[in-house]
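Note that this complex is displayed minus one protein chain, with the remaining chains in position.
Chain naming follows the written order as A, B and C, and within any one chain the residues start at number 1.
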């Protein structure tokens, strides 16, 4: 996130545009709480986690009054363009604002969950995946030493992007996510996990289950209890939680954030030069390596599924029959 | 742990002693499941987490029958000396064994919790503290960005060594551990945390509470709920769990494990040379930089408290009155 | 690399194909030194740096005799398909082999330098960039504390992929690479760096120069000496070297290696099923997210340049005139 702020600030300075940063998300916009962003502000932030500008939910933006206050603030401050870095919620704010304000609104995809259409990867996703991967490598050490089954819950809101990436990268024996699991399948799931665990366990002593947050009612604790009750398997548990959000960002994330930040300001600059503000609000992202703009309305409605080929492997794993052990083998 | 196994193996080879490693803790001893440990086995394990020899609880050692089986196995295999790396439970096993077997029994302190008398630091402690510190640095990033209160639960069994070390290293605003907190103080605790959080929050936007595991009935989730019910503060939560156990060990741990492993074998070698096996079982540890042997019975009964000076600061923090804000200041 | 070996092994097992791994690169092929690769061999290697199969230059493959020995070995062992993971040199070996052996030859791009056409990223590149980025973040700390200019030499053979990625990710003040620098420009380079350093230094106290290996005659030491002689600036120096090659691979690399390894075996399997071995040898890579096969001959002759937009920024930096300070600003 800081890399995007830095790129926006430096590119603005280079092109002679004045740049301010609103604090605490939309709250800072509504309250006109902001700082001027000059090159001196962004020295040595590219390697820092978190965000210089602070972040916060803003419930006011869910109400029309709040949106109008935000639009009024933009007018009062003579803002030409607003760049919003965030996820689903932030983009709903953009969408709402566009009805009341006619400056240029640009979204940049910034969420660790990677659940936004219009881009291959969101800013923050690569860092989260790498952090979770390193953590699960440590869990593998302990799981191997004690020959145990571990359930590790990873983030992802309502999609399995983190779960699948982390699961494949760490060679997890099972990934339980929205894409390969129907909630009514509990009994079957337990039965299959039990069989797979039995088959695998004597081979190398550990079995890692990656669980997507929000999938299992009651979370990892409930899944552990269910497995424990319905089988004689005693799983250890780890909920990675917020460590997935912070820390020095990965090189991939810094590059992506820098490119999108530069592109956003250059887009604004072109619009100002040619006086051709686009009516539609849009998000900038990279799709297949190409800088792409997608209407915010599309981003808000379209899904970005996990690649089918990944899901297929792990769905097969949950299929009954002779093949399952092969697929389990594949998984580690 | 692997560094100790490596040092034991290589020193044995150097001194011409034959060395075997029992698998799965005492289970491997009882079942005579072991591998010969030669220099080739321990190539490139010093940097690996976990343990080459696997680890496991062994409930059989809680019964006299199991202990006798273990002693019989040692006799049958003509073992002269048994080196056990572990914590409290492992040492109870040594103690029990010593009544039925008269070879040399040596304990090496191996637990992340650092709750063993007879040594300043246990093997594993430094790695766990560093891993937790890095994780909490990441949480600080998010806590700062969202200006939130975070409760992070760290390991430590029944002592606050990890909690205090991690708390001081990360500049946590509060440490809640056995040493500075009485369970009946709940209402007072909530009240004081509430006040401290209020005082601190406007200053820099985040407040980290380090919670020792097993301290709060119901754990971090229950503390969060209590704080939420009794105040209007909404804490985020992270239970670090098993990531504290694995991963490449710190340089400190590798050094300590190497020194203790070498010393254990050299002790055995001297005993064999001079035919002077010590009657008493003991643990080897470093106290104030000096290699020290402490009877296992002493290790099992004596406490190793967290240094008073550390506790005092955080107890003061929880004292009522004017001074608390100063101490809170100190804490960050 | 290990992730690719693991994926190839597990997919082969799943599809019922027998799989062996030649040791020490082509040397193991020529000498028929190999191991059978079964799922048990590849447990817990996905998180390890280096390669299970060892690696080595093989000068014999530069001679026709060696290539024929390799081809004979493949025939003798009844090999249907050979998958080679490597860079330029390894692929020259494939090309040579294809004249003497008619099984299926598949290359997978495995070099940290990312200098292979036919793929966006090579296996190893992301890990190298992340490792170098973390190292340079540390150098920034020291550079800031002492307010110094640092030259850091990074790998990349004859291309600037690592230099540009690392330079942008770390916010380096200058990137000196093949793409933006002509060797005859020495005097101009020194003059411009001197000016840029002067302009920047009072602002935040440090100035990082990323130097691509093989660019400057005599390397980083010679550049430092040249800067020192021709200006009064005293640079500190770091040659990152081989630490860029090892360590736990990034999640991106593990994913990429897994996908390419699976795809390679599935390609072989299809060919065997349908008896349609392709005459042409090819490399499998991902371009814009799509699995793509490119003839080895094309890979060996086509360049993969660093994106123009990145180069442009840093070339402008070296341009004379008023704009340079703006671009310098951009760079940090």
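To be clear about the criterion, a contact is a pair of C-beta atoms (placed from the backbone, for glycine too) under 8 Å apart; a residue touches a chain by one contact, two chains touch by 3 or more.
Just so it is clear, the model here is predicted, and its values are computed rather than measured.
Peer 1: So which shown chains sit in contact with the chain we cannot see?
Peer 2: Contacts of the unshown chain, counting the full complex: B, C.
Peer 1: Based on the whole complex, identify which of B:140, B:224 or B:245 touches the chain you can't see.
Peer 2: Candidates B:140, B:224 or B:245; residue touching the omitted chain: B:140.
Peer 1: Can you say which of B:60, B:79 or B:168 touches the chain missing from this structure?
Peer 2: Selected residue, touching the omitted chain: B:168.
Peer 1: Taking the full complex into account, find the residue in C:84, C:238 or C:262 that is in contact with the omitted chain.
Peer 2: Hidden-chain contact among the options goes to C:238.
Peer 1: Of the residues C:51, C:186 or C:214, which one touches the chain left out of the display?
Peer 2: C:51
Peer 1: Write the list of subunit B residues that the hidden chain touches.
Peer 2: Residues of subunit B in touch with the missing chain: 6, 10-11, 13-14, 39-40, 43-44, 46-47, 120, 126, 129-130, 133-134, 137, 140, 144, 165-166, 168-171, 203-204, 248, 250-252, 254-255, 258, 288-290, 326-327, 329-330, 332.
Peer 1: Residue-wise, where is subunit C in contact with the chain that is not depicted?
Peer 2: Against the left-out chain, subunit C lists 1, 24, 48-51, 54-56, 131, 134-135, 137-142, 144-147, 150, 205, 236-243, 245-247.
The working rule: only the chains that are shown with their structure count from here on.
Peer 1: Taking mean CA positions as centres, which chain lies farthest from subunit C?
Peer 2: Computed centres place B farthest from subunit C.
Peer 1: Averaging only over C-alpha atoms, locate the centres of subunit A and subunit B and give their separation in whole Å.
Peer 2: 35
Peer 1: Using the average of all C-alpha atoms in each chain as its centre, how far is it in Å between subunit B and subunit C?
Peer 2: A distance of 41 Å separates the two centres.
Peer 1: Determine the centre-to-centre distance between subunit A and subunit C, using the mean Cα coordinates as centres, and give it in whole Å.
Peer 2: Going by mean C-alpha positions, subunit A sits 28 Å from subunit C.
Peer 1: At which residue positions does subunit C touch at least two other chains?
Peer 2: If we look for residues of subunit C contacting two or more partner chains, we find none.
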